[in-house]
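The complex is shown incomplete by one protein chain, all other protein chains being positioned as in the whole.
Every chain is named by a letter (A and B) in the order it is written, and numbering of its residues begins at 1.
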Amino acid sequence: MISWVAFRRLGLVLFAVLLLARLGPNTAAWAADALPSVQLNADSISPRPIEELTGKNIARDYAYAWQTLAQALDQDRSELLDGYFTGFAKETLSRAVADQKKSGIRVHYIDHGHKVSALFYSPSGDAMQLRDTAQLEVQVLDGDKMVHQEQVALNYLVLMTPAADRWVVRLLETVPGF
Amino acid sequence: MRYLLALLIFAVTLLFVAVGWVTSGGLARAEIRSASTPTEAVQALLADVQSHNWDRAYARLANNKDIDRSAFERDLSGSYRSLRTYSSLEGFDVWPIHAASEQAVVRANLHWSTAVGPIDDVRDLKVEHQGSSWKVDWPSPNLPKVPPQVIPVNYLRWDVINRGPEDDWGEQNVDTPQVRIISMNPVERPDRLIILGEIVNEDTVPAYVNVNATLLDQHNAPMSQEGSFDKISHTLLPKQVSPYRIDFPGIKLKQIKSVRMDAKAMLVPASADPVIEVSGQRMNTDALGKKVLSGELLNESGQPVNIAQTLAVFYDSNGRVIWVSDGYIDQALLPQTPVHFAVDLPDDVAAKVQNYHVTVNHYSSGNS
Partner (left out) sequence: MRHTFVFFILLLLSELSLTGARAADLHPPKQVTAGNGFSIATTGNGDATFYLVGPSDRAKQTVRLGNAIEVAADDVRTAGRYIATVCGSDGCASSAFYVVAAAPAQLSFLVHPSRVPVSAKDAISAVAFVFDKFHNLVLQPVKVDFNVAVKDAPAISRSLPTNNGVAWIRLNATRKGGPAQVVASIGSISEHRVVQQVASDACNLRIKATRKGNSVAVETETVRDCSGNPVPDGTVVTFTATDAKGKTTVDAPIKRGTARVQMRLTGGATISVASGVAMGNEVRIGGTP
C-alpha cells in the first residue's frame, strides 16, 4: 500500500521528468533566443577614433548578428540572416543553412560571449574591422544524433559596414589566431 | 403602433435634416438673402461662393454686366492648378468700413481651407444700393493671360544614377551633398519656442535637405524633437541658402539646456529653373494692421508655377536671424506675370528688423 505522500512525491518527480523531457529539444531554441554578451574594446582602433554612439551600436548590432545566426542555423531559415548580415558573410551563411537543410547535418551554437577589439575604422566611416574571441559550445548533429560537441574559444575576423539604421556583418571569418 | 413608429422615424429624419441645414449655415444664408444692408449683401454673396452656387453669386453682383461669369468663378475658385483650386471657403468675417446712402465699403476676411493649411484673404469690397437692395461691386478680375510666345529655355538639370543593388560593395557611389547649418537662434514666444536659422548647400550638386532639432533638458536628456516640415526650402541648389524654422509649442526657453541640430541631406535630381524674381520687397502694415513684408514674385521661366511659397528670413542689426515666416500664394505664377505676396511678422520683431531676404519654394505639376 503506497501512502498519499509517497504518491504525491512520485507524481512531482514524474512531472519534473516530463518537464525536462519536454524542454530538452527546445533548450537550443532558448539558447538561440538569448542575446549574447559582447564586450567591445576600441582602444587600439585606427586611423580614426570610434564615436561613442557608434561603439554602442557596433556592440549591439554584433550581438544581434550572432543571435540571428544561431536562430537561422537552428531553424534552417536563411531569411533570418537578412537583418544583420550582408555581402560575403550572408552568402556564406546562407549556403550553410541551405547545405544543412539538404544534408540533415546541423550545427548548433551555444554562445557564451564575445570579447571584441576594434582594429580598423575607415577614414570615411564606412567600414570597421573587428577581432572577436568568441566562447562557444559547438554541437554538430546528424538528425537527432550528436556527432560532435566541444567547448571552444574561436577567433573571428569581422568586417562590419553601416546600413540604413544599423551596422551589418559583411565578413565573418574564423582565423587560427591573431 | 406601426404608424407611430413610421411617424417617429419621419420626424427624426426631418429633425436631422433641419439640424444639418442650420449647422451648414443655411439659417445664415436664408437671413442674408434679402441683402437690406451692405454687410448682408457681402454675406449673401460669400455664402453663395461658399456653397459653390456661382450663378446666384454672379447674379448678386452690381457690375455683372462688366464681368465675365467664368472669370468671376476663376477669380474665386482658382485656375492653373493653383493652391486656390485645392481650397474651399471655410468661413468669412464681414464688417463695414464706410457707409453712405448709395455706396459703402465692406471689409471681408475670407477664411480658406487649403491643402497646406488655412489661409486668410482680406478684401475691401464696394457695395452699391440698387433698387431695393444692396449689391456688391466686384473688382474686375485681373486674370493674367500670357501672350503666345516662344521662351527659349536653356536650363540646367541634374539627374542621379546611384549604385545598383547588384553592384559590389566596393563599387563607388555618389556621395550625399555636403550641407551646413550656418546659423541657429532659439526665440521664445508666449506660446512656444522657435528655432530659427539658415542652412547652406556647400556642395556642387543639388540637395534635398531637412533640419531637425532636439531639445535637451537640464540633464541633457531629449525632451522634444521636431522638424522644419514646410518651413524650409527643401531642394537647395549648389551654394543656395535657405532659412528654416522649427516650432516647439508649449515649451519655454528656461526648460532647456541645449539644442541638438541635425541637418539631413540627400542627393536628388533637380532643375535650376524656374528663376523667380522677388521685387519691391518692403515692410509695411496691411489692412488688418499687421506688420508685413510684401512684394511681387515674377516667374522668369516659360512654365507656370502652380503653387509658390515665400519664405522670408529677417535679421537684426547684428545680422542674426530673428524671425522666419512663410506664406503660400494661392494663385499660379504664370510666366513673366507679377504676383503680389505678403508675409506677416510680430510687431515686436518687426521693430528690430534691419534686413530681410525672401526665397521662393515652387511646385509645378509634372516637375520635381
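Convention: contacts are C-beta pairs under 8 Å (C-beta built on N, C-alpha and C of every residue); 3 or more make two chains touch, one makes a residue touch a chain.
On a predicted model such as this, the values are computed, not experimentally measured, just so you know.
Participant: Of B:279, B:317 or B:365, which sits in contact with the chain we cannot see?
Facilitator: B:279
Participant: Any idea which of A:39, A:122 or A:151 touches the chain not displayed?
Facilitator: With A:39, A:122 or A:151 as choices, the missing chain is touched by A:122.
Participant: With the missing chain put back, which residues of chain A would touch it? List them for me.
Facilitator: Against the missing chain, chain A presents residues 47, 88, 91-93, 95-96, 99-100, 102-107, 119-120, 122-124, 126-127, 129, 138, 140, 142, 147-148, 150, 154, 157, 159, 171-176.
Participant: In terms of residues, what is the contact footprint of the unshown chain on chain B?
Facilitator: Against the missing chain, chain B presents residues 154-156, 158, 168-170, 172-175, 182, 200-206, 237-241, 272, 275-282, 295, 298, 300, 356-359.
Definition applied: only the chains that are shown with their structure count from here on.
Participant: Distance-wise, how many Å sit between the C-alpha centres of chain A and chain B, to the nearest whole number?
Facilitator: Centres of chain A and chain B (C-alpha means) sit 55 Å apart.
Participant: Which bits of chain B are touching chain A when the two form their complex?
Facilitator: 169
Participant: Looking at the complex, which residues from chain A come into contact with chain B?
Facilitator: Its residues touching chain B are 86-87, 161, 170.
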